[in-house]
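A protein chain is absent from this complex, but the other protein chains hold their places.
Labels for the chains are A, B and C, by order of writing; each one numbers its residues from 1.
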Amino acid sequence: MKTLNVGMIGYGFMGKAHSNGFAKANHFFDLKHQLKLKSVCGRTREKAESFAKTWGYDDVETDWRKLIERKDIDIIDICTPNDSHAEIAMAAAAAGKMIMCEKPLALNGDQGQQMVEAIEKARVPNMVWYNYRRIPAVTFAKQLIDEGRLGRIFHYRAKFLQDWTINPELPQGGAALWRLDVGAAGSGVTGDLLAHCIDTAIWLNGEFDSLSALTETFVKERKHNLTGKVEKVGIDDACTFMNTFDNGSLGNFESTRYARGHKALYTFEINGENASIQWDLHDLHRLQWFDYKDEGPLRGWKSIHVTDSDHPYMNRWWVPGLAIGYEHSFVHQVADFIQGIESGKPAAPTFRDAQKTQRVCDAIIASGKDHTWHKVRKD
Amino acid sequence: MKTLNVGMIGYGFMGKAHSNGFAKANHFFDLKHQLKLKSVCGRTREKAESFAKTWGYDDVETDWRKLIERKDIDIIDICTPNDSHAEIAMAAAAAGKMIMCEKPLALNGDQGQQMVEAIEKARVPNMVWYNYRRIPAVTFAKQLIDEGRLGRIFHYRAKFLQDWTINPELPQGGAALWRLDVGAAGSGVTGDLLAHCIDTAIWLNGEFDSLSALTETFVKERKHNLTGKVEKVGIDDACTFMNTFDNGSLGNFESTRYARGHKALYTFEINGENASIQWDLHDLHRLQWFDYKDEGPLRGWKSIHVTDSDHPYMNRWWVPGLAIGYEHSFVHQVADFIQGIESGKPAAPTFRDAQKTQRVCDAIIASGKDHTWHKVRKD
Amino acid sequence: MKTLNVGMIGYGFMGKAHSNGFAKANHFFDLKHQLKLKSVCGRTREKAESFAKTWGYDDVETDWRKLIERKDIDIIDICTPNDSHAEIAMAAAAAGKMIMCEKPLALNGDQGQQMVEAIEKARVPNMVWYNYRRIPAVTFAKQLIDEGRLGRIFHYRAKFLQDWTINPELPQGGAALWRLDVGAAGSGVTGDLLAHCIDTAIWLNGEFDSLSALTETFVKERKHNLTGKVEKVGIDDACTFMNTFDNGSLGNFESTRYARGHKALYTFEINGENASIQWDLHDLHRLQWFDYKDEGPLRGWKSIHVTDSDHPYMNRWWVPGLAIGYEHSFVHQVADFIQGIESGKPAAPTFRDAQKTQRVCDAIIASGKDHTWHKVRKD
Partner (left out) sequence: MKTLNVGMIGYGFMGKAHSNGFAKANHFFDLKHQLKLKSVCGRTREKAESFAKTWGYDDVETDWRKLIERKDIDIIDICTPNDSHAEIAMAAAAAGKMIMCEKPLALNGDQGQQMVEAIEKARVPNMVWYNYRRIPAVTFAKQLIDEGRLGRIFHYRAKFLQDWTINPELPQGGAALWRLDVGAAGSGVTGDLLAHCIDTAIWLNGEFDSLSALTETFVKERKHNLTGKVEKVGIDDACTFMNTFDNGSLGNFESTRYARGHKALYTFEINGENASIQWDLHDLHRLQWFDYKDEGPLRGWKSIHVTDSDHPYMNRWWVPGLAIGYEHSFVHQVADFIQGIESGKPAAPTFRDAQKTQRVCDAIIASGKDHTWHKVRKD
């Protein structure tokens, strides 16, 4: 059993989620490789060492370039803020490393396109952490769609609602709040939250054709943690858009951090000719299913508790009725990535797959500014 | 089209519900008879007249014996407190009237048996207002069971939870609170609430074999509205019982007026070999349905919105998705009673049907006192 | 107690709902006027007579102009297809009748404006049947907003999803399917369903500023019931739009008749700085409420069963826990209309109120065609 050494860059919230994914994958999945948390890289040595100790990394680096150069590192896992993904990923590709990159892939589509080209030229295994594809209920939705059970699709709607930035006293920027700083994040809810919704939508319903967006920044100025000054807020606080898909269905998307009462309410619904599906991250182990082929008086929305052994991934976990949670999507992603390498059938989403989401985000941001419909660019 | 004149005795909460049932039946159901609210009887003329005016009764009576003697009255509707049902019903039967009697039929099984004998001797159409049978979702449950979809039944459980008597300052007795006075009511939650659960259970799952009950009176003394004195509370505030049914299934029943947070939470669930059903009065237009014959990974509880034209009674009302409410069960009961007369197939529950519930209530009260199992008497 | 005679024009689905509203209002509300179903008008005498008999109308008319001329008619209730509202309403106004008109007010904003002018010139009491305002849970939402509990509003979203026109074999036009015929209906889901959402939104959240819409006709041709030929479908099958409100909040609206699994799923959600509200027509007796002022760990969405006597309208009905349904909103509307006349404070929505919705609908239809943002016209 060969060992694959992981070198992780960044150790924030996502560093924890990814480390857990690497640590658990061999416990629950039959892999031909043993994953090893080898080295974690962060600018502050002390914090990196504390993180390494907790998670059992052998050592730490403070310069990501050094990590990439190391011969004993097989997989580079990028979980830094968005503005450094491109540089790190392209360097790692050049060094021949396997790469797992946190989403969104890039700050924008053009940058993303450069990354795709670099990584494909290097021919290294690569993946982007759109982890929600691997919530069992979501994967199950994909199966049902692929089996043709929905028929012609009429509607796709998705929302990602949060409420954590309503307080205008909340500052922007720095390690904890880089998501509010347009420089580090590239955009607000669009890249942070809608990117998830878009990735799932492309996976389940195909590519986007054109869209029109409405974006808003409710709190116009916030103190910046790095400068200490009150500065203009450059991100979109809220974004709603409507679109057409290549398959002729209509989309309705919305994301905000100002929806009081919602913590991380990522929901989607697909309405097909014959059946419909709903899912909700707040109760992620359930899938709502409506089948028009049921006998008339017995039609209704069925709440499927996706915890049986014949549900995706669930034969690896506990017994029917016992739920798994958010973090398991990362374990699944690691397992699928490794199995993709082992089988020669790379697991999605690759950089190329994730780039499609970048182009949709570009169109959203542009439409939010010029108030016209935009065709989504296809590379 | 022949007119049937209704004479109603009592004009409290149930008087309103029954009057509405009579007033609406011809608007929504094809009946060969026209129902007419003819006379309402109450001890206080002024109040009875006010009620008559609101509902369009032609006149009032203050003595129920006079009402019963009137030749222009066809149907006697009894909605007085429980302790007067027997006397009125037997007199009305002797006078040859059709009789609709509020539930529970009687103060106890022996009294009920006398009533059954009297009414069957008189051969008059008769019915007891166990209205919940005629909530469309409940009637639909009956259809599904009768079609054999559940297979062997293992479990039946029902609860009727309320929270309106927790305050120990609430008095007992009198027009508004006779339900707390054991003299007028006969029992507490057993006759008031469990009687509904038992009637439905007998209808859906067959007769009770034996049971063991636990009853409790949490507030031991309350001021009595009629005497003005603090008096012992004679009713059961709460009652839970377990039982066997003739079909071999197990029952679990509970009722209380001390379940903080529940207004009128009448729920039942039936678990069969092949399928299960749940229903809840708080969302009365929905039926929860689980079918083991569904494909494995797609199994789940289905929430059926019982508002389609192929659902019981619903072709008489609005369009799919538009709910009806509590009061409609009374309209259905009137319509079924009249159609039963017209067709010669009397609608259930008759006095004889309702008497079965009395015998179960007797066993509950007795078991609550002596803490042993009781066989339910069958007349 | 003075009698008000109702003359109703049209006797379809809405004729039934309105008649029930008039028939029940005096049973449950203290009004100074007695409502009397006097005459119903329909082109086919036989059908009108059958309807009259069921509901107790004294007589029928086959020409609405005659009905309007009658001195014994006080209230003209219009429940014909949309294309005749204007002519009838203006004639009735000229005849000095009180007018209750089914929604939407008109085929478009210009026609609506003419109607408003005519009726205001005639100074007759007038109202449009946007009945959903009077579902107790919705009225309760209005109270909570008016008390200032939500603070600054960030988001308003509403959907009205149905699934009854997915079958391409369904024809268009004629008595049963005039809603699919653009000539009779003026528009598709916009005037039929979104009009309800817009009326509620204006009531709860104030007027619309500008919007951008996406409309679609999934089934391009259907057989026409009147011509017998396959004809182009002129209505919008689906419509989604996003908008800004005058109060700075963002709107997201969607309606369709192609959302498999939804019968009449009218839902709305409002997100304020301090609290949020959700409502759903499929469970119309519940209001979902989130209050940020609750203690931190105890925050959550509360499901309020709007059936207590301190909830709007509910002191007129049953007891806590016992739900009312769809039809009751019409009873409330009648009661409020009459009480508005009695008190001299006209109940909303008047024709002028309803005209605001027409202008929003105009902007939607226009934007759906030219794919640009439209400012909503204010008369």
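FYI, a residue touches a chain if its C-beta (ideal position, glycine included) is under 8 Å from a C-beta of that chain, and two chains touch if they have at least 3 such contacts.
Here the structure is a predicted model, which means the values were calculated and not measured.
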| item | value |
| --- | --- |
| Contacting the left-out chain in the complete assembly, out of A:V128, A:I324, A:I338 or A:I364 | A:I324 |
| Given B:L214, B:L298, B:V319 or B:A348, the one touching the chain that is not displayed | B:L214 |
| Among B:T240, B:S303 or B:S329, the residue in touch with the chain that has been omitted | B:T240 |
| Touch list for subunit A against the chain that is not drawn | 13, 17, 19-20, 23-24, 26-27, 54-55, 162, 164, 262-265, 281-286, 305, 307-308, 317-328 |
| Touch list for subunit B against the chain that is not drawn | 154-155, 157, 161, 163, 166, 212, 214, 216, 218, 238, 240-244, 250, 252, 254, 256, 258-262, 271-276, 290, 292, 299, 301, 371-373 |
| Contacts of subunit C with the absent chain, listed as residue ranges | 140, 289, 291, 294, 296-305, 308, 310-311 |
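In the analysis below, only the chains that are shown with their structure count from here on.
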| item | value |
| --- | --- |
| Core chain by centroid distance, with centroids computed from Cα atoms only | C |
| Subunit A and subunit C, separation of their C-alpha mean positions in angstrom | 42 |
| Euclidean distance of C-alpha centroids - subunit B vs subunit C, Å | 36 |
| Per-residue multi-chain contacts in subunit C, two or more chains | 262 |
